[in-house]
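Pasting in a structure now, in structure tokens, and then I'll have a few things to ask.
One protein chain omitted, others in place.
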Amino acid sequence: MKINRFRGFVAAILAATAVVAPGASSASAATELTFWSWRTEDKAFYESQIKLFEAKNPDISVKFTPYLNTEYNAIVSTALTAGKGPDIIQMRPYGGMASLSDAGNFMPLTAADVPALKKLPAGILAGAQGYKDKKQFGLPYAVSALGVMYNPDILEKAGVRALPQTWAQLLAAFDKVKKAGFMPLGNAGGNGPALEQLHATVGPTFYGGTAFFNDVVAGKKTFTDKGYVASLKAVADLAQWMPANYQGIDYNTARGLFANEKAAFYIGGNYEIGYFRSLNPSITIGWFPAPKANAGAKRYVGTWADGAYAINAKTANKAAALKFLNFLGTKEFGQALVDEIAFIPTAPYVKINDPAVKEINRWRTTLGTPFLNVVGFRFENPTSSSILQPGFQKLIVGGTTPAQLAKDVQTAVSSWYGPQKGKS
Amino acid sequence: MSSRVFFQTILIINLLLVLLPVFFLFNSSLRESNEFARTPFALARDPYWENYQRVWSEGEFGSYFINSFIITIGSLILILILALGAGFVLGRYSFRGNNLIFGFILTGMLIPAKLAILPLFIQLKWMNLLDSRLGLIFVYSSAALPAAIFIMSGFFKSLPTDLDNAARIDGASEFQLLRKVLVPLVRPGMAIVAIYSAIPIWNDFFLPLVFLQSPEKKTLMQGLTVFFGQYASQWGVLFAGLCLAALPLIVLYLILSEQFIKGLTAGAVKG
Partner (left out) sequence: MASALRREQNRTTSALLIPALAVIVIFTTIPAVTTLSYAFFGWEGFQRNTFVGLENFKKLFTYPYIDQLLAALRHNTIAFVVIMTFQTSLGLLLAYAMFRVKRGLRLYRVVVFLPVIFSLVVVGYLWQALLDPYYGPVNQIIAGLGFPEFAKPWLGDTATALPSLMFINLWRWVGFPAIVFLAGLNAINTEYIEAARIDGASESQIFRKIIFPLLAPSLTIITVLTFIGAYEWFDLPFVLGGSNGSPAGATDTLALMFYRLSFGSIDSGANNVGVGSALGVLIFTLVGLGAALGSALLRRREVEQ
């Protein structure tokens, strides 16, 4: 009796193990690669591209799984530590995944394995290297650019004839649009990262663009600089043009307002264009670089190598993963990035036919300035972004002042960033 | 009596506050997403069942359901087997250390799995049980055992001791005593343990979030969070997903409401 009972117990456990044991997957000849990303918006795009890849490589299948943006980092780092990460990982730029890179989670890529790397300039490549370990861990796939997107139809109806070149002209345009009965700005306050991008678009002209970036990186200037504080104030000043109840309007609803042609302007990155079009295929989108602060200032287009594709250092399918990575580095894929989701690909010799993207790229190459927080200050805690993202949310409802926010950023960065240590 | 009317009113208000959101959820799940965005507040005159279809096929709810099922049932089996045995021994045998062990097991109830999540993570990795439904079964069972043993031992204790003696006189071994005589008598306790343990396991999303990495192993609640990330703004589909996720328990509850109530408040309600 006792033995039977014990056997029964063991049998139950073994049965359970058999049911749930991993590795009981179908014995297929195909290699299956897993590919994770935070771009839920691009799911359809990647799946169609994967189909093209699989057609040319019938022995490889790729499964694409996007995760919620805000939880992506935690999910990836847990999975990688568990040894269960995906084969192909969409990698956050610069410091976003520096600790993971340094911990050896990503396979170092050589130009021999990934020829596409040879064609990329050093500044772009830097976006996918480690922090302490300067090896190349990812293949940057796109460059992003920040600017002001607008709906030409609404502007025409509101009588806005000329595109704003100065900050004052921008606010005047908002006013005209509002008086005509439309929503001036789709941007809202419900999402910290979106506010950070808003600042990175309109801010550089106030704080002095690339010159300031270099100075802060070198420790010659701090975040409490007058210009930087003014750039923060500019964001606060935009709050009155945001939709009613803007504090509670989340990222998707805000973008939806522009996509569904309720708002005339949306300030942010070119990666939003694909999403707008997916919501409303008939929309026409115009773009211009952020206006200058005043007559004497310069205009800037915030830009950075946004995201890369990396290979899991522990992948069991190295050859297949490299094949797929190289596919992602081809001119055709780059072309699809432009044509289908309006990205600016890093792959050279891509013909940009989309007029909006063409315009963006033209301005980007002449007026580009680094996206300060992403490029320079994401490597250690607390990052400038971790202060600014909730900070902006407070700022636009009057919960803090631009000067205080600037101080908070300075305190945060100076606590770990060498050249800024001890400065305030 | 005006106080009766007052209390009836309170209960009716509660009824409305509970049922109206649920009705809204169900109604909205049957409306096409864009139409919902235009007029959020309208009855679904033409039920749009495609939402559900999409949730099931694209949203991979089928696999989520199966995984939740495997993990919940698997945990239940383990919990019941272990709690029956331990509850019997602790409830009916007196031996040195009985109280000590019982007390030790009870302190397990104070420890929320969440706080020990990091060592659990590293430990499961070392045991090769990460990204494994079996690993989750062990963790859930461990968390549920203290309360389960507490409940079962209470039931075993309440059975008259003559049963033991009678069975032993008839030549039964201890195991036979347990299996053939006592277990049938503690079935109500087993039902309570089953419900008390299963509901939090079925509803949990945190442990799967941390311990299950492969998309095909995701459980229902965990999958729901992924689903919401992927289908943001597609209201009809989102609502359909919520309904599907909530449906099994609602149906079970409506059939077995008595047992559910007893089960879930066990330990809080004396007797």
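In this document, chain identifiers A and B correspond to the written order of the chains, with residue numbering beginning at 1 in each.
Basically, a residue touches a chain if its C-beta (ideal position, glycine included) is under 8 Å from a C-beta of that chain, and two chains touch if they have at least 3 such contacts.
Quick caveat, the model's predicted, so the values are computed rather than measured.
Which listed residue, A:T224, A:T253 or A:Q335, touches the chain dropped from view?
Answering carefully, the residue with contact to the hidden chain is A:T253.
For the chain left out of this view, which of B:L30, B:L76, B:I105 or B:A240 touches it?
In the full complex, the listed residue that touches the missing chain is B:I105.
Would you mind spotting which of B:L30, B:I151 or B:L242 touches the chain that isn't drawn?
The single option touching the absent chain is B:L242.
Write the list of chain A residues that the hidden chain touches.
For chain A, the residues touching the absent chain are 2, 5-6, 9, 69-74, 77-78, 81, 92, 95-100, 103, 189-193, 245-250, 253, 378, 380-383, 385-386, 389-391, 393-394, 397, 399, 411-412, 415.
Over the whole complex, note the residues of chain B touching the chain we left out.
3-4, 7-8, 10-11, 14-15, 17-19, 21-22, 24-25, 28, 36-37, 40-41, 78, 82-83, 85-86, 88-90, 93, 95, 101, 105, 108, 110-123, 138-139, 141-143, 145-146, 149, 168, 173-175, 178, 199, 202-206, 210, 221, 224-225, 228, 235, 238-239, 242, 245-246, 249-250, 253-254, 257, 260-261, 264-265, 268-271
Just so we're on the same page, only the chains that are shown with their structure count from here on.
Averaged over CA atoms, how far is the centre of chain A from the centre of chain B? Could you give it in whole Å?
Distance between chain centres: 38 Å.
Using the touch definition up top, name the residues of chain B that touch chain A in the complex.
37, 70, 74, 77-78, 81, 121, 125, 130-134, 137, 173, 175-176, 179, 209-211, 213-215, 217, 225-226, 228-230, 232-233
If you look only at chain A, which of its residues touch chain B in the complex?
Per the stated touch rule, the residues are 1-2, 5, 9, 12-13, 16-17, 19-22, 34, 40, 43, 63, 65-69, 71, 75, 78-79, 81-85, 252-253, 256, 279.
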